[in-house]
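Omission of a single protein chain aside, the complex is shown with its protein chains in their original locations.
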Amino acid sequence: MAKSYDVRRLPGFGAIAVLTFILLYLPILVLVVFSFNAGPSQSEWDGFSLQWYVAAFGNQQVQDVSIRSLWLAAVAAGMATALAVPAALATTRVSRFPGQTMIYALINQPLMVPEIVTGIALLIVVAWVKVNTGYSGMAYLVLAHTAFCIPFAYLPIRARLETLDPTLETAAADLYANPWQAFRYITLPLLVPGIAAGFMLGFVISLDTVVITEFVKSAGQDTLPTYMLGQLRRVITPEMNAIATLFLALSLLFVTAFFLITRKRG
Amino acid sequence: MATPPDSATGPEPDPQKESHGWKWLLSTPALLVLLVAASGPLMIVAVYSFLSPGNVGGVEWDFSGDGWFRVFFSRDIFDPENVSWNWANLNVFWRTISLSLQTTLICAVLGFPTAWFIATRPPERRALWLFLITIPFWTNLLIRTFAIQELLRGNGLINTILVATGIVDEPLQLLFSNFAILLGMAYVFLPLMVLPLYAAMDKLDFRLVEAGYDLYASRVRVLWHVILPLVKPGFVAGSILVFIPSIGAYVTPRVLGGGRTMMLGNLIALQFGQGRNWPLGAALAMVLLIIVMAALVFYLRAVNGEEGKRRG
Partner (left out) sequence: MKKTLVSTLALLASAGIAHADGVLNIYNWGNYTSPEMIEQFTADTGIEVTITDFDSNETALARVRQGGHGFDIVVPTHSYVPIWIEEGLLQPLDPEIVTDRGNIAPQWVDVDFDPGREYTVPWQWGTTGIAVNTSVYDGDINTADIIFNPPEALDGRINVIPEMSDVMAIAIYAAGGDDVCTDDMDVLRATRDMLMEAKPHWLSLDYGTIDNYVAGDILAGVYWNGATMRARLQNPDVAYGYPATGYPVWMDNAAVLADAENVENAMIFINYILQPEHAAMLSDFARYGNGIAGSEEFMDPEMAAAPEISIPEELVSAGRFNPTCPQEVQDIRTQIWTELLQ
């Protein structure tokens, strides 16, 4: 077969992709550089110093809120993904049924409403439950974040599911696999990229969720974003840049680990 | 909600679509969580939009249509008899929709080639590139937004480069403009476009693309008639994921727009905060919800209709 083109190449796409990556990393670069600034400014370079890292490590509150943010993001994204997979199975590649649009709208509802509205709504409900039960632990934040992350986990999984070849499952059924086996051994492995994308989106979204957390949190439940929001009116020091850089280092650690594992398998 | 006539299946039952009656039950756990933590509380907002503002925030439990009235109409501050369209609010609506559409467009233009680039890497490298897209988002939204502010300021990196290369004579006022808001929102929401696009492309059957080229179709024609329809679900998902949060954006316009111009999210926040008029804020939120619902239904119809055409 005479190939006139490399089917995977589209002219200019590589250049745009590279440009996109540069644009993505430019602000991050600035942030990392100024986390090592000797002065308090985020625009004037005063020489190299680790003082903001020392400050961040010396600040118990900063450490607490950072760890709480990461924990909350992992739990909420995990739960949201676990809920989104069956929801995607239920609403994709099935003949239309009454109420399908309704379900679709419900799932995507947290996307459609600005955080401030969900925040106020949750404040009223959550405060009522807190007063009546006396419980004021992290469950409220986990629940609120999970709900908020569901559509972000759902959409990539659904998109992946829609591109899957349904005859694979039919084939499995023909081979006497029950629906669970068909899902476990055929659909689920094929869904993994969608699930990974969904989990990462959920994680990132949870890390950024600020207004909802602000209204739902109880005493001692500040996350990194609400801690920063509280500073917005005053002054944001390069200490924040130092923490951001540490978060980046952490994610790089993940990437490296992930990369090494996948390479070993290959 | 009424279900539209099923155009996708046509007269013959579609063998590719199961009609297991129990399958929708799989969505109940997610729906339950959403009902408790999202939709249920939202009903309260709907109710609040018909109440009277309380003293310094909150509500009084007296029915009032004033919140809704004020969304669209305004009494002249200095001549209460004179009622007119509330152009202040309508301007904010229009700016919000326009900026959100532009953000979606920018994300699509940058995100499609980027997702394509990732999807065409060797399979073992794709996860790495995917991670590279999300890494900047491991830093907090506020920090990222402030970093963009540093780039755009008068003596920031971009202006320094522009002046040094002689493209401009003196630093441009980039910060605190619609341009800055657009740039910031595109930056923030880009992975929401790239990830679903990638998920769809990853599964793309390249034999179809090859077939297109074998039939002597040009690259543009293959892109338009073969690739785009195949990755359309990813595009739709990405566009929804970008467009809708853009409509409710709050932090980015506040920091990069310099607060000079409001988007709908800021207007709603103002009513719940310093404005202390919760019913008006609630009504504005409901308006936002209705706009977004309409957009979503429009999207869904478009996708389902398209699928029906392709199958038929």
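In this document, chain identifiers A and B correspond to the written order of the chains, with residue numbering beginning at 1 in each.
In this section, contacts are C-beta pairs under 8 Å (C-beta built on N, C-alpha and C of every residue); 3 or more make two chains touch, one makes a residue touch a chain.
Source: prediction; values computed, not measured.
Although it is not drawn, the missing chain touches A, B when the whole complex is taken into account. Contact with the undisplayed chain is limited, among A:V94, A:L123 or A:M138, to A:L123.
Contact with the chain that does not appear here is found for just one residue of B:L26, B:L42 or B:V92, B:V92. Contact with the chain not shown here comes from a single listed residue; of B:N82, B:S98 or B:N155, that residue is B:N155.
Contacts to the hidden chain, counted on chain B, fall at residues 53, 55-58, 74, 77-78, 87-89, 91-92, 146, 153-155, 173, 175-176, 254-255, 258-262, 266-267, 270-277. In the full complex, chain A touches the hidden chain at residues 39-44, 59-61, 120, 123-124, 126-131, 136, 214-215, 217-222, 226-236.
Everything below uses one rule, namely that only the chains that are shown with their structure count from here on.
If you average the Cα atoms of chain A and of chain B, the two centres end up 16 Å apart. Interface of chain A with chain B (complex): residues 1, 3-5, 7-14, 16-17, 19-21, 23-28, 30-31, 34, 42-43, 83-84, 86-87, 89-91, 93-118, 120-122, 124-125, 143-144, 146-148, 150-152, 154-160, 162-164, 166-167, 193-194, 196-197, 200-201, 204, 207-208, 210-211, 224-225, 228-229, 232, 236, 240-241, 244, 247-248, 250-252, 254-255, 258-259, 262-263, 266. By the touch criterion stated above, chain B contacts chain A in their complex at residues 1, 3-4, 6, 8-9, 13-14, 16-20, 23-27, 29-31, 33-42, 44-45, 109-114, 116-118, 120, 124, 127-128, 130-144, 146-148, 150-151, 153, 155-157, 187, 190-192, 195-196, 198-200, 202-204, 206, 209-210, 213-214, 216, 219, 223, 230, 233-234, 237, 240-241, 244-245, 247-251, 264-265, 268-269, 272, 278, 281-282, 285, 288-289, 292-293, 296-297, 300.
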